[in-house]
Each structure stands twice: as structure tokens, then as C-alpha cells.
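Here's a slice of the assembly, chains where they normally sit.
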Amino acid sequence: MAETTVSIRVRYAETDQMGVVHHAAYLPWLEVARTEYLRQRGLPYKTLEEQGISMPVLKVEVEYLKPALYDDLLSITAKLEAASAVRFQFAYEVRRDGGKTLLCRGRTFHAATGRDGRPKRVPEEIMHILGGDLAKS
Amino acid sequence: MAETTVSIRVRYAETDQMGVVHHAAYLPWLEVARTEYLRQRGLPYKTLEEQGISMPVLKVEVEYLKPALYDDLLSITAKLEAASAVRFQFAYEVRRDGGKTLLCRGRTFHAATGRDGRPKRVPEEIMHILGGDLAKS
């Protein structure tokens, strides 16, 4: 399947005084899953940046269904939902209990830009790799 | 107008290596604006929590139009868009340059819950205050 799953242990610093994980703390987790998605396809985000390609976030949508708790061992799944040469859309799920309990669903929307922050077409060979995933998904 | 605006100076810690504010850093700003919205209406969120009412985030939607930069002096506007006794919806705008440049638009959706995390009806007198705002907005 054209998706990638990472494991994340909830850090104490990610909780708030409601006794659960603060809602902002999920965004870096989605980013970690997206990073690993790209790495697994041979496109480490670090390498993309070194080649002058950034993927800034244009929009996020996150639904919090059940709270994640300190020390929970979570699985975060990322998959590419749509891609053109200048736009990408990823979907995510955050789960607990070996994947049985869905805690959170999210989407992030990205542009491809150059170092100057202006839109930049992603090279063919990268689109080919990502497009293959879309075909399978 | 039934909205509240706060000023926030971007912190260095809120930037990332793209040279702009990381997208996750906006969520605490929206929270600050929401907190001041409630304080201005005589309902400090701290007091609500002490009375056993929490307003956990059920959903966030954030659109990033232009990047906020280190040391920018931003204005964040919050307003209540919808409210029932157990659900609230706030809308936000993040602006720079004395309000001229819109950087970001967002919405957060909240439940009202008790200390046990279960849905809880918000007391009449609070709804009265918030409802008045909706009528004006």
C-alpha cells in the first residue's frame, strides 16, 4: 500500500494541563510521518531542500477524535492523496493500541517552492516516484 | 464588533530552517486570541476550568497565505462564529503591518466538557454572554 507508518511515543512536553496532548503537538507528528513517507520512496526531505525544493504548508485540517495521552505509543500513517507538479496533499491517521483506536485524522496541503519561496515545478523523476504512489493508492 | 484582537511578537523559537514561522506555531497564537476573547467578556478560560468547564479542540482548519517572520509584530483577531450549549466555533485572522497584510486564516471547533472529559452543558449565564456576541456578529 502506498502509505507509510511511523511509531511515536508521546513526550511529557507534549501534554498540557488538561492532562492530554495539546492539539498543536500533533502537527510535528504529521510532519514526521510525511518525512518518513518521502524517505521510504528515496526522497528524503533534507535532500529535496538541498536541491532547492521546499514544500511549505498551505493548509492543515486536523480532527481530534480521542485524546492522546502521555507515554502512549502511537502509530501515524501518512499517504499522498493528490499531487501535481506544484501542489501536494497528504492524509494522516493517528492511532493507538496497535492501530485499533483512531485518535486523529488530518490533511496537509503543500506547495512546491524554490529557495526564494516562489512556486517551482518539481522535477519529472520526483513526480514519477510520487505519481506511482497515487496510481496505487 | 464582537471580536477581540491581540498583538503577538514572533519569537525566534517559532521559526524553522525555512526561515519563516513553523506552521504548528500558529495554533498557540490562535489559542492566545481565543483566551483574550473570553477574558474581555468576563469569562477567563482559567476561571472556566476552575469551574470544571473545559473547551477541548475537536477540529482545526488553518490556511497559511503568507509566511510570518521572526520579530514580526502580528495582530490576531478571534471571533465566535457559532455556539450551542455544548459546541463552539471560533474564526481567526493573523495580520501584519498594522492589519494591512493577511497572513493566515483559521477556525477551531470546540466541545464543552467537564473535568471527566465528557460533554457538559455550559451554564445559562455564560451562554447568555457568548450568545449576545453571536447576535452582534
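Per-chain residue numbering starts at 1, and chain names A and B are given in the order in which the chains are listed.
What we mean here is this: contacts are C-beta pairs under 8 Å (C-beta built on N, C-alpha and C of every residue); 3 or more make two chains touch, one makes a residue touch a chain.
The shown structure was predicted, so the numbers you read here are calculated from the model rather than taken from an experiment.
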Assuming all chains share one sequence, and 2 are in place here, what does the full complex add up to? 4
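Going forward, only the chains that are shown with their structure count from here on.
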Using just the Cα atoms, superpose chain A onto chain B and tell me the rotation angle to the nearest 5°. 180
Compute the distance, rounded to whole Å, between the mean C-alpha positions of chain A and chain B. 24
Inside the complex, what are the residues of chain B that reach chain A? 17-18, 20, 23-25, 27-28, 31, 49, 54, 56-64, 67, 117
